[in-house]
Structures are given as structure tokens and as C-alpha cells.
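Heads up, one of the protein chains got dropped from this complex, but the rest are sitting where they should.
Moving on to subunit A:
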Amino acid sequence: MAGAAEIVEADNAEAIIATIETKSQQIESLLKQYKHIEALKTALDGSSPKTLDERCKSANWIAVQKAIMAIRDIDGMLNALDAEYYDILMKYLYRGLSTGDEPTCDQCLMIHEKLTERAGLGCILRCLTDTANTV
């Protein structure tokens, strides 16, 4: 039973990586057109499928990181973002903070402060407790 689930997972992983690649091309084109907010939404949209595969998670993370690093106006971005994206964004922020790379960490810290003001401590707590859907 577990074996079958793993095989399904692998097939799915290939499919998911393919979708992620198309998504990242979309994101890059949006970034070139300076539509940062749409780029971030696209990046965060496709990242919720429940996948355990590390490659999918890394691929998702790379796409989201590109979108996050391109953002200059944090307040404007958070105004335009819907509340349902806050939790996923917070998870990706913590992933960014764990990388240790200075520009990423600076950007993530700035967004983290503003996002906590908006979303509150519950958002952080949901990130900590959600062991099933890690990013």
C-alpha cells in the first residue's frame, strides 16, 4: 500500500514539476512587466498541492523567492493580497529566513514584520503547528 502510494507520488512529482516550470516562466514574464503582485499570487497559488517530494518543494520555493525578492513596495503588496494567501506567504518567509543568505533574509524580515502586523500571531502559530503541509 505504501509502495503504491510512493509510485503514485513519483509520477505526480514529475507532473507537478512540469507545472511548476510553466508557472515559473509565467512569473518571470509577469516580473518583466513589473506586475509584482500578480507574480507573487501566481507563485503562491500553485504551491498548495500536498506533495512530500523535496524537489517539488524546492522548485516551488525558487519560484516564490524570485517573486519575493522583486517586491519593493511591501505595504502595497499586502494591501492587494487576499487574506487566504497570508498563511502560505508566512511559511515561505520562514523558509527564506532559514536560508541565511543576507539579501533574502533582509527582505523576508521586512515582509515578516508587516505581515505580522496585519495577520497577527495566529498566522505564525499556524505555520508552526502545520506539520502536514510544510513548505
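Everything below uses one rule, namely that contacts are C-beta pairs under 8 Å (C-beta built on N, C-alpha and C of every residue); 3 or more make two chains touch, one makes a residue touch a chain; residues count from 1.
What we mean here is this: contacts and distances are computed from a predicted model.
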Name under which UniProt lists the unshown chain, selected from "ER membrane protein complex subunit 8", "Auxin-responsive protein", "Actin-related protein 2/3 complex subunit 4" or "5-hydroxyisourate hydrolase": "Actin-related protein 2/3 complex subunit 4"
Candidate in contact with the missing chain, chosen from A:17, A:37, A:69 or A:124: A:124
Among A:12, A:26 or A:116, the residue in touch with the chain that has been omitted: A:116
For subunit A, residues in touch with the removed chain: 94, 97-102, 105-106, 109-110, 112-113, 116, 121-122, 124-125, 127-131, 134
